[in-house]
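We show some of the complex, not the whole, and keep each chain where it was.
The first chain written gets the first letter, and so on, giving A, B, C and D; residue counts start at 1 in each chain.
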């Protein structure tokens, strides 16, 4: 068979992906749904961005005049430079500590059965299921009682309350997927438990830790209730600042100012996330990174 | 060392070995930091919060009676408060369901290989960066009476009156979907990736069309994962607070439990009552979670033949 | 109504090929299958066996060629319309359905009436002897039993063609032997046309009417088992047919239908496959059981090698010996008596049993094999 | 962060005022929590005091929040004896929340003699001080409302009585609205002003004396499409044309136009016959405060209550007029303020403030009851208060 005819026929024929796409109306339905979702999303984001740059925007498609003054005034009024620094610092600290404390615990839950394991698991589930308001105020009192009120330390500590269980719950299935005989192999090579952890498990868990870390990061940056109760000037995170701006003075700040702060919040979050996503694939955020790990 | 354990086959192993066999060994120390932390910073305050619910204010006691249980009597006796359970459920259950149901086909489509897949999935998970404030703000501006959506539809003559998309039930629903969908999508995608694609191939060679493959193979295998996803998105939706307040109708359709708790806490300064509402919130959540888990336990669960 | 194959006259593959991007996983496969035939596709990992099977099943669209069933093109039909049965490498049993329901699945999809389904499922279960396990879930079955469910699920539809993808590779040595006999029995009793993928030479030889040997997506040889066994067309096929000794060398002389090959330190005489001239790079292929330890210097056709015994393995009745020649080559030999490690022995082979192949294949060394394998693992099979 | 200062020299004051020195032993730093938007009004006064008296207060940090945050923020600090907030500036609601939780030092009782300028309150401000009791000190005051704000493009016949307002809302459903009173100054002023206009039995008793008001609000509610939580959203609705008429106050009429969140084309009007429901901001000191800081705060407050300082409360019309002290006239205010006020104030404001009767708002406990009734019967629409 001559090459030319082969090439010709190859064109005429359908390739794997195409056929299924063309054939199924349901697929188009899904694509349409996604398009609507994305339009909504884009609309929301663009609207806020436009609003934050609008001097005044009462009616019409776009603001009558443009300005960046909302950003500068928000930045100065709320000392956002410092606030963003605190936010990033707190988020990183929470991620690091919750990983350090949570991963060993999830290792144990993944690998061992021991008396009371069910109870311990349930205990770790509760802080995620319970609304923070049920324990937030007494928790804040504890913080103040230890003289930690309004310190960055307190903000980190209260954020650890839901974060550690979160790390434990997301990491447990992850560790379960790692072949235990790899650990056995390390021990047969003479590695102590600590060495098994640092030399073998830790590198293997990196994708999972990153995934859990990112989710914790997102949750911490977005956590309002608990942070608010113990933070103060110098330890406010970005959400708390925005909240204070929205609710202060009875009526709250101008809409555009809030928009500007919301945009800065999102940009901060995006920057953090983009940096983190350089290391993980978004669809692998939750679990099962097995195939990636094996090669 | 030879020891005898009562009623069991004689074991010549050392005590250390036998304890280790039951899972008690020094490795248990690994769970200790997390456990201590949770006990100190969660259990203690949580117990305190529960204790608070049994210390009703004098006013509550006078009005509702019931002694130490006055808060609960008040909660369930006052339709204004009690109804918020229903109002919250009416929001959270459909929102969680919608998120789960919508993410299944999307995850299915995005499971295929095609160009731009990664971009697409990144776009879909983007909203987790937005935060509730920006979402609420955006919805108000974009979908409000004067927003671009209404303006567009009015301009092309599709409608005469602006649609009411925010400051009501719908607005909160939008916000819950925008913030909840990415989570549901992420979870469902990962569960889906655990289903061995060769099962679908097998079904194809047995003559099953796409719907039959989905209905008979994928769905039953995905169901336990969907239950977990439902629970997680439900928990997120159930404690909805800022969006109920900002884009909802907080006096009416979206007077959710979190708002009621906040009202007691911040406006009426009745902490015991606020704790009670929050605790009932947690209990209602646990009930729903228990129901879903009970249903889940009826399903097939086990290996889905996949990589996981 | 007994289960029996719905038959056809012939299944024709014309220049069937499939590429993934730049890579040709399979190319130019021409094959005509007669009804009732048992065809085995044989080749190393990553050679395109599964690709060929998936193309036939309709699970992968072709990129080249056509598939015709009795002259009618079927390669554009979706797999659910082709009416073939398939047994997957990992069984692909539906884990949430009982054995019974797994088997009934295909019948339900075809809208067979309920009582008829029950009858046919019962029959299929009896066929694979799983009566006691009908209500179990696949997870509760042993590997061999799962295998049988997969087969029953495929044959209950009375498919015109059954495709099997390494169905035995996950089983125990003993179980593998039993299941092989089972498959043979089913094929013979139902008259199913079968295409069977394997990388196990013995399995292919023992089961198939005809073998197709593949290498890097290219057909190497098609023929009956004894054809391939005795007359491999190139050294790659020979390798798969149990010619474990494949020694590279240079042709010293060709005369009288035999070639004398210089193997660096010693020479061997053998039958050239294809035309060879002196000086050509060749591979000399000898089966371990054709290379025997010379007793009392009793050489065959003057074909002998001096070597030092490196390892001796007991195989029950006979010994597998590996020995190192003067040039550092390792040769594998069978022996009835066990020599000592370190013994110097003379090995000898009949010239007709020695095949000389041109070194025409690209170097399929360790490296190439491993890199193709590594790349394979990145994509789902 | 500034030192919390729990060293020996700054040990907590005992109940008697005698332990508190006239002047702090060393300059202190102050953390001020503003939950009323009061910083706009008093920020300048504090800055000036700090500038002039570095020996008393070395520096000041501000933080802001909403009235409901008072307890969330201050209570854990008071309970644990570890104060991070030294001075709270709050409205009536936050003040009473703190009183309920027993958070405040009774300043007036213990240190009234050091705050002699309190004698110079203008009359309605004095009434606000009386309402607060001993735990807070009025720093700024305004007569508030209720007034009406409207979009002249839409509203052609401006209502001048509640009935006319109702009729207009009926004719233009969805075009009038106000925020949930619990979260909004104008909202609660409207709520508290109605009993006077409608002639209710007891304007100070929402439970038993507000029959006409509740009936009126319920009927009006049929034409209101939703009640936002916060005045901000109300202003946005007004600005973008979603609504055409809202209740307002002097400050809320002026400030959004000055800051540009509302177009200056928006007009204001008043009912023919109404009573001002006044409003004020208070300063309060959390319990457990050190003697040095109390001493510094007292000096600061005394200074704020001088006419020269208090005149800064005119600000950008947010609390128009603002000062609580006799003689704190506009000409004592900074030039920017004078210019803004001149441009944006309605020329009828000053006369109306002179003319119309003024009443203090509801006592906090009554106010909570009113909010509860409003939430149940107006906001949610169907729940009878028990």
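The criterion applied here is as follows: a residue touches a chain if its C-beta (ideal position, glycine included) is under 8 Å from a C-beta of that chain, and two chains touch if they have at least 3 such contacts.
Bear in mind the structure is a predicted one, so any value in this text is a computation, not a measurement.
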item	value
Full-file chain stoichiometry, since only one instance of each kind is pictured	A x1, B x1, C x2, D x1
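We adopt the following convention: only the chains that are shown with their structure count from here on.
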item	value
Chain pair with more C-beta contacts, B-C versus A-B	A-B
Far-end chain from subunit B, centres as C-alpha averages	C
For subunit C paired with subunit D, centre-to-centre distance based on mean C-alpha positions, whole Å	89
Mean-CA-position distance for subunit B and subunit A (Å)	16
Touching two or more other chains - residues of subunit C	none
Per-residue overlap in subunit D, given as positions that touch at least 2 other chains	66, 69, 72, 236, 240-241
Residues of subunit A defined as touching subunit D within the complex	55-59, 137, 140-141, 143-147, 149-151, 228-230, 232-236, 244-256, 258
Residue ranges of subunit B in contact with subunit D within the complex	63, 78-80, 83, 140, 144-146, 164, 167-168, 245-246, 249-252, 255, 262-263, 265-269
Subunit A-touching residues of subunit B, taken from the complex the two chains share	22-24, 27-28, 30-31, 33-35, 37-38, 41-46, 48-50, 52, 102, 105-106, 108-110, 112-114, 118, 120-135, 137-139, 141-143, 146-149, 151, 174, 178, 181, 186-187, 189-190, 193-194, 210, 235, 239, 241-242, 258, 261-262, 265, 271, 274-275, 278-279, 281-282, 285-286, 289, 307-308
